[in-house]
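Data first, discussion second: the structure below is written as structure tokens.
Heads up, this is only part of the complex; the chains shown haven't been moved.
Each chain carries a letter (A and B) given by its place in the written order, and its residues are counted from 1.
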Amino acid sequence: MKYEITREPLDPQSLLDAVRSDECGAIVTFLGVVRVMGDGDRPVDGLAYEAYPEMALPEMRAIGAEASSRFGEARVAIAHRIGDLALGEVSVAIAVASKHRAVAFDACEYVIDELKQRVPIWKRENYRDGETRWRPNASPHA
Amino acid sequence: MRVRVLTFAGIREIVGEPSRTLALPEGATAADAWNALAGEFPALAAIAGSTRLARNGAFIDGSAALREGDELAVLPPFGGG
């Protein structure tokens, strides 16, 4: 439906609008938000994301299509922000609309799980002490 | 032949630029390109095991042969989400 990588702040409402339809009774959204503890135990001031959009966008589309065929028909939109993000800003927004809620929940969770593993986007944690580190996502099998 | 190498995140910081042209002998593989890059930037050796390669947007093995004009992306572990 809508797949986007952008430097602008994400607008969850525009994703809702992209997926809603008269046939869909349930919309589940996921927002990833920059939090003070990042993925580890060191407080961050913010994050920086970088992407390889020519590869990331097709992969996001593929994940959306898989989510829709695996769990039942679903309408999927995914937006990922890149550049510098402050605390509280939204890094990724996913919206999934479906006829019934179980499909929407399962498909939305699938999308974020797969996105973290398969989409060429990278995150740098900017720690309060001034250090920075490119931090990979945990492996699902770790 | 010449291939364009794209680098990202920590690898980009080591290489110092997001894109770089490598001159390679005809018949060179993706692994040959990586080795040429790692020869120039020894810090890359430590992360060879976690780095994946893609040609023109599709993942490839090191054994894949490159062609003139290919875009070879050198991808450290992903951190999106």
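The rule we apply is simple: a residue touches a chain if its C-beta (ideal position, glycine included) is under 8 Å from a C-beta of that chain, and two chains touch if they have at least 3 such contacts.
All figures in this text were calculated on a predicted structure; none of them were measured in a lab.
J.: If every kind of chain is shown just once, what is the true count of each in the whole complex?
T.: Stoichiometry of the whole assembly: A x2, B x2.
As a convention for this text, only the chains that are shown with their structure count from here on.
J.: Please work out the Cα centroid separation of chain A and chain B, and write it as a whole number of Å.
T.: The answer is 26 Å.
J.: Inside the complex, what are the residues of chain B that reach chain A?
T.: Residues in contact with chain A: 6, 8-10, 12-13, 50, 54, 57, 73, 75-81.
J.: Going by the contact rule set out above, which residues of chain A touch chain B in the complex?
T.: 32, 49-52, 54-56, 58, 80, 91-92, 112, 115-124, 134-137
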